[in-house]
Structures are given as C-alpha cells and as structure tokens.
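Written out below as structure tokens is the structure these notes cover.
Of the protein chains in this complex, all but one are displayed in their positions.
Let's look at chain A:
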Amino acid sequence: MEPILKARNLVKRYGKVTALDHCDFDLMPGEILAVIGDNGAGKSSLIKAVSGAVLPDEGEVFLEGRRVHFTSPIDARNEGIETVYQTLAMSPALSIADNMFMGREIRKPGFRGRWLRQLDRAEMERIARDKLSELGLMTIQNINQAVETLSGGQRQGVAVARAAAFGSKVIILDEPTAALGVKESRRVLELILDVKSRGIPIILISHNMPHVFEVADRIHVHRLGKRLCVIDPKDYTMSDAVAFMTGAKEPPAADIAA
C-alpha cells in the first residue's frame, strides 16, 4: 500500500546540532501512527518538516505519492494537513471563534462580503459552537470569550477542534493530551478514534505510553534524529517501547525501518 504521507532522507541542522539525520517517515492511509522518542530526539523537527513549519535542508516529502514542497504551514494546510502544535498556536486576546477561523475567515455573501470584506460572524460562531459541542467542550460558556480566559485544557480542546474541523487528509497532534485532565484526555482520545473512523489518518506525538498503546495502529520510534524502528503495539509492551527509544535495548531486526 502506498503511504499517504511519506518522507525520505530528511536532514535538518540548526548550526552544529543535527535535529534530523537522514530520517524516513511513512504514514499509511486511515491509520493512527504514534511517534515516540526521547526529549531532543527530533520528533518535533520531523513533524514540523512534514507540516511546513520548518524547511528541511535535504530530503523529500510526498503526499499521496506526489512530491510536495511546503514553505509555510499555510501551504500544508491548503493541502489538507492540519497540525495542533504543542504551543497550540492561538492568539490569546482574540475570541474562540476568531482563533478557529484564523486565516480562513468566512465572509458575508453578496455586496458586504465581496466589496466591504465583512466577516460573517454569526456563521463562524455557529460552526465553532457546533465543533466544540461535538468535542464535548460545552463547559465553555461563551464562544466570544478571549482564549486567554480559558483553562489550559479548554485551550487544547479548541485547538484540537480546529484541526478536526478543517483537516481533510492528515491531522497531526503534537502532545494533545499533555495539558488535559482525565476527562478531557478521554475526550481527545475518543475524538482521535472518531476522526480515524472517518478515514483520516492521524500522526500522534505523545509521551503518554498508555494513550499511545491504546489508540495507535503502529508506533514510529524516533531516536537520535532518525527512525529507529516501527513497531506494532500488539507485539510489544510499553517497557519494550521505552527501552527502544532510550537505547536500553536493541530493536528487533525485523522491524527496523519497517
């Protein structure tokens, strides 16, 4: 089967530090691929390279078998790749609806939208409200409240809802449950499975092994700037995975770069 998102030989250097060292990456259609690795292993650089936030020095990225060249996150977004960054990428002083539609605002129909460029607030708020209720985030009382007034978990919920609402080909989640309470984490995991059931593949970066082993179809173990191995969570335990990513244990030869 042809991977929907594929990267070959990615290299990214920051000065003398090599964050990505001839790294490969494959995401199959409809799967949940977890990416795990120690701090500084280059997970974030890998994700940024495939989502357009970082321009790799070398290497190629393919989407649906077609060579793509992302120079900004906007390029990746236009191709249907949505990313929830660890920093969440939200403007604190703006409202939830403004943030969800940042960069893809809906304008009013007719003269006011075309010539006065007026935004259709009511429509954007309605969609934002629907997406948040789908996620069970209705503890947010007012869709027009500024993002800075939300709790950490609520902010994360809004960011995930934004990606789920607009991602059409690939959704990338960087530590989506890190700031969440038990109930909200469960919601996000349910949402991940829900998105998968709609046929959209997901890349999940997480340090939370129980969450990774619960939802992932395959696990990409990242170590020292490259892909160490790809394992099936049904064949290994969490301690095996931790051992591979910390280098305590050699990966099984069969799974190397599988």
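Here is the rule we use: a residue touches a chain if its C-beta (ideal position, glycine included) is under 8 Å from a C-beta of that chain, and two chains touch if they have at least 3 such contacts; residues count from 1.
In this section, contacts and distances are computed from a predicted model.
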* Structure fact -> Among "RsbT antagonist protein RsbS", "ABC transporter permease", "Anti-sigma regulatory factor" or "biotin carboxylase", UniProt's protein name for the complex chain that is not shown is "ABC transporter permease"
* To do: From the listed residues A:11, A:28, A:68 or A:89, report the one that touches the chain absent from this view.
  => A:89
* Asked: If you put the missing chain back, which residues of chain A would it touch?
  -> 53, 72-74, 77, 83, 85, 87-94, 98-99, 102-105, 107, 116-119, 121, 136, 138-139, 141, 145-146, 148-149, 162, 182-183, 185-186, 210, 213-214, 233-234, 237-238
